[in-house]
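Okay, structure first, notes after.
Apart from one protein chain that is not included, each protein chain of the complex appears where it belongs.
Labels run A and B following the written order; every chain starts at residue 1.
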Amino acid sequence: MERKIRIMVAKPGLDGHDRGARILARCFRDAGFEVIYTGCHQTPEQIASAAIQEDVDLVGLSCLSGAHKYLFPKVVELLKEQGAQDIAVIGGGIIPEQDFEQLYKAGVKEIFTPGKSLESIVEWIRNNIAVH
Amino acid sequence: MYFTKDLLKQSKALTKKWEDQVKRLTQKNADQKERWSTVSDLEIKRLYTPEDIEHMDFERDISVPGEFPFLRGNQPTGYRGRYWTFRMFSGMGTAKETNKRWHLLLKEGQTGLSTAFDFPTLMGYDTDSPIARGECGKCGVAIDTLEDFLQLVDGIPLDQITTSMTINPPATVLWAMYCAAAELKGVPLKKIGGTIQNDMLKEFIAQKTFMCPPEPSVKLICDTIEFGTKFVPRWNTVSISGYHIREAGSTAVQELAFTLRDGIEYVESTMKQKKLDVDDFAPRLSFFFNSHIDFFEEICKMRAARRMWARIMRDRFKAKNPRSWWMRFHTQTAGCSLTAQQPYNNVVRTAVEALAAVLGGTQSLHTNSLDEVLCLPSEHAVEIALRTQQIIAEETGAANTIDPLAGSYFIESLTNTMEEKAWEYIEKIDDMGGMVSAIEKGFPQMEIADAAYNYQRQIDKGEKVMIGINKYVGDDKAPIPLVEIDEKVEEEQTKSLQAVKRKRNGKLVVESLNSLKKACREGENVMPYCIEAVKNLATVQEICDVYREVYGEYHDPGLF
Partner (left out) sequence: MMENRNQSARERPEKEGLDHVELARKIRDGNIRAASRLIRDLEDNVPQAKGTLKHIYPHTGKAHVIGITGSPGAGKSTITDELVSAFREKENKVAVLAVDPSSPFSGGAILGDRIRMQRHAGDPDVFIRSLATRGALGGLSGAVGSSVHILDAMGKDKILIETVGVGQQEVDVINHAHTVIVVLVPGMGDDIQAIKAGIMEVADIFVINKSHREGTRRLQKELLSLLDLKENRSGEWTPPVILVDDVLNKETFNGNIATLCQTIDAHHQHLISTRLLEKKLEKKAIVEIHEVLKSSILGPIIKELQASGEFDNMVSKVMKRQSDPYTLVEDVRSAFIRSQKGGE
């Protein structure tokens, strides 16, 4: 038996700044994870249902448009509604620190903003994401 | 030959002597690091000498300002006649709020306007579209109908102030609104001036704000070029942009090469599709570059860009009008070089980048605000950014003389290197059958993704430094106040959109959309139909839905 961590990298909302999301997808592959990349302009509904079909352990959301306060909690909520609350959700992009608390409360596990090293993100995943 | 034989001989001898000395010294004390390179990872030598540029030809490669190949600038008078345009990009919340900010900026000495639209507008959706939830007014101003637009330009003299609009897939729609607003204010189309970004190729390559597939997208751009050429002669109908390519993580050379190749694609397509002579429209093409943190690399990139475009226009397209040879460009300092950590450092970065743009000979400049990595810029932060430009223009003396770095062994050599490397890319894309097919193959996308990943790795390993991120990391001493867009904006905007929908003449809307559809199907120029539709208060999305229906939708192919 060999459990492999599966991660979905998704960009909810309408902004197309996918530099960070794509770098992370590559980095996750190179760390030995399986990455499902759903690309730009995804609705929270598309992301949640894809995450369940793909049975991922983690959904990484990237948003640079400022709409994270609506989009991130919505994904968490939809996963919960469909009985998949054990799929962890993390977020990144341009997220002001003052919004962190609200997002954590809504069930977002961790926020990674620009400046975090790739290694530290991989490290966080290895330490916090059990293959459920 | 650029130098006399005597000088070269002398130089070689002295360089040899210097090399020996360096060798001795570095054996005793090694350099701080082995490899010194630009932010784009281009290796830089310890010293540049006459030998590095001995093959240059003064007339062919350098010349004087206002003369081919325009390495030293388009204007014979430099910045003495007028400075570059201080053009700060702004937009947020509702049209009313943005209009207020514009009046403030004009009062503070800004000389041109530049509009940021919110994401629903940028993607061709209305505020009340389900996919637009949570986005309204966040990253720019929300525009749904001509009513919003009229509010946006309220009190702005459209015949005196030029306005730049950062808009791509729905560029025809927003430009149509500008034209309609001018007509309603009694300003003839001949008198309005400004720019629409309207560069779709870089969207597929880098920024991913797309709607229809590449081919019809280019067709719509050709429509605007044709319409501008015939009816709105002071308008720059496309701003061929490297900015976003760079922000997506490209190198400076990639930015240069892909931008110029995009330009080539637009020129070729317009000549072919519209049967226009190159000199009819080429003078109105404009460009938009990034000014990143690597000071000399940026200056050289801009100088090389001007020289390359002149060569492309004269030699490849046989343009005869010297104005067609000019590369006119706007510059924005690099958003991706700024850090959320220790944000006040961003003022310094922006100042250095702005100075590079000025020494590179930009015609127009936006300086980022220190808080732009965190949120929309605050009024105070925008003021500092604008003052940065004013200090460079009026205090530093940087504008006293034209192209002050010309003739430097290093500058000329790096300019040449960038040009050579960019030509290699351009030839490669030519071989692929042009930019549209290169995009289909994912070539530029992959090149950029590789460069971005590479850079991130270098940051992680500490081979490249970002202060506050991987070196001199520390707590932020002074937190900055953040600007937030009230969630109520979405509610308000939705209400006013619904009010417009109630009061407009539904029959006229449908009719004008139908004739637009017919024009699209039959390959006519869409602009007149688009203007008609916006006048009848058709919304941005209603018009874009016509495009989506006729031309199809493009989705992120997600290449890795």
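The criterion applied here is as follows: contacts are C-beta pairs under 8 Å (C-beta built on N, C-alpha and C of every residue); 3 or more make two chains touch, one makes a residue touch a chain.
What you see is a predicted model; the values in this text were computed from it and never measured.
Just so you know, the chain we are not showing touches A, B across the whole complex. Contact with the omitted chain, checked across B:Gly91, B:Pro170, B:Pro213 or B:Pro444, is made by B:Pro213. Within the whole complex, the absent chain has one touching residue among A:Gly16, A:Gly39 or A:Gly92, and that is A:Gly39. In the full complex, chain A touches the hidden chain at residues 1-4, 6, 25-26, 28-39, 42-43, 45-47, 49-50, 52-55, 82-84, 86, 130-132. Residues of chain B in touch with the missing chain: 213, 215-216, 441, 551-552, 555-560.
Assume only the chains that are shown with their structure count from here on.
The centroid of the Cα atoms in chain A and the matching centroid in chain B are 30 Å apart. Of all residues in chain A, those touching chain B in their complex are 13-19, 22-23, 25-27, 37-41, 43, 65-67, 69-71, 94, 96, 98, 113-115, 117-119.
If you check the complex, the residues on chain B that touch chain A are 119-120, 122-123, 125, 130-135, 138-139, 203, 207-210, 247-249, 336, 339-341, 373-376, 449, 452-453, 456-457, 459-460, 466, 468-470, 482, 484-485, 555-558, 560.
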